[in-house]
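For reference, the structure is listed below as structure tokens.
The other protein chains are all here in position, but one chain of the complex has been omitted.
Note that the chains are named A, B and C in the order they appear, and that numbering of residues resets to 1 at the start of each chain.
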Amino acid sequence: MTGPAGAAGADAIRVRIRLFASYAEAAGRDELDLVLSAGATAADALAAVRGQPWASRLPPSPAVAVNRRYAKGEIALREGDEVAIIPPVAGG
Amino acid sequence: MTGPAGAAGADAIRVRIRLFASYAEAAGRDELDLVLSAGATAADALAAVRGQPWASRLPPSPAVAVNRRYAKGEIALREGDEVAIIPPVAGG
Amino acid sequence: MWAMSPWLTDRPIDVGQLLSDAASAGAGGTVVFLGTVRRSAEDGAIEAIEYSAYDEMAEAEFERIVAEATARWPQARVALRHRIGLVPLGEASVVIVTAAPHRAEAYAASRFLIEETKRRAPIWKKERFLSGQSRWVEGQQGGG
Partner (left out) sequence: MWAMSPWLTDRPIDVGQLLSDAASAGAGGTVVFLGTVRRSAEDGAIEAIEYSAYDEMAEAEFERIVAEATARWPQARVALRHRIGLVPLGEASVVIVTAAPHRAEAYAASRFLIEETKRRAPIWKKERFLSGQSRWVEGQQGGG
């Protein structure tokens, strides 16, 4: 699941999930690739991530960014998109 | 009127008037001494200054400071007090 | 690696450089905000804070935040830098400079920039204690 993102099948897309800070620490990794059905949304990607054992660490509605911009769950994903799950931020 | 402020008579006090910026420029000097009746107020000192030819330059109610602190006209003066007529301020 | 980035750096932030970046002959009021790693009673003996970021998005988010500020205060000039990596006690983690013809704009733009940075920049911090322990700082839900 973490190899380079090749082309997915005609009815599937491959997206890159990125994890940071406490989420990356819980997962023991900072990225993974997911294959999703064509038409999948950010919320679908998040649901797939929740299947992982460490994901009980995630809050009910974590902030999500698609291609480096905050996004709502209903946004449709495309092949090669970068989906980040953003822990509560603490910059400044 | 501008000599060193010696002791005034029993019924009189001597105060130092200080002028700044555009007022000093109009007066051609930055200080003068006044002899006033005992019990005179800051307003009385200001009225005496108004007797000077350059004093048409003064606004109706200039800000006044007594002994380096803003003061109202009714404040009573004492021997040796420093009375400053403060042009509109423009620091910062 | 961030030495060339306009927004992130892994070195002490050069306030003088940011002041120069935001300077203009038309500026009458300049406000500098410095966010500093502090010692606090409730947190105990902090030695340093380690900042990490989603670098590429942080850069993009700072671009957007600054664009919003200059749209709102068109006469303001802005410089901002956030430090990443280990920041010792007393050193600045973020510096924001706003310069404008009048001070009200400089203050307003400064406040906007730090509030939006704290609300949106994908940056996290871990407190490191003299005891050797460390702890993620609970932040706020990010959002655009």
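One rule holds for everything that comes next: a contact is a pair of C-beta atoms (placed from the backbone, for glycine too) under 8 Å apart; a residue touches a chain by one contact, two chains touch by 3 or more.
This is a predicted model, so every value here is computed, not measured.
Note that the undisplayed chain, when the full complex is considered, contacts B, C. Considering B:12, B:35, B:55 or B:86, the position touching the chain not shown turns out to be B:86 (whole complex).
Contacts to the hidden chain, counted on chain B, fall at residues 18, 20-22, 25, 63, 65, 68-70, 84, 86-92. Seen from chain C, the chain kept out of the figure touches residues 23, 25-40, 89-90, 92, 99, 101, 103, 106-107, 110-111, 114.
Everything that follows uses one rule, which is that only the chains that are shown with their structure count from here on.
In whole angstrom, the spacing between the mean C-alpha positions of chain A and chain B is 76. Rounded to whole angstrom, the centroid-to-centroid distance between chain B and chain C, based on C-alpha atoms, equals 51 Å.
Note: centroid distance chain A to chain C, computed from Cα atoms, is 27 Å. Multi-chain contact residues, meaning those touching two or more other chains, do not occur anywhere in chain A.
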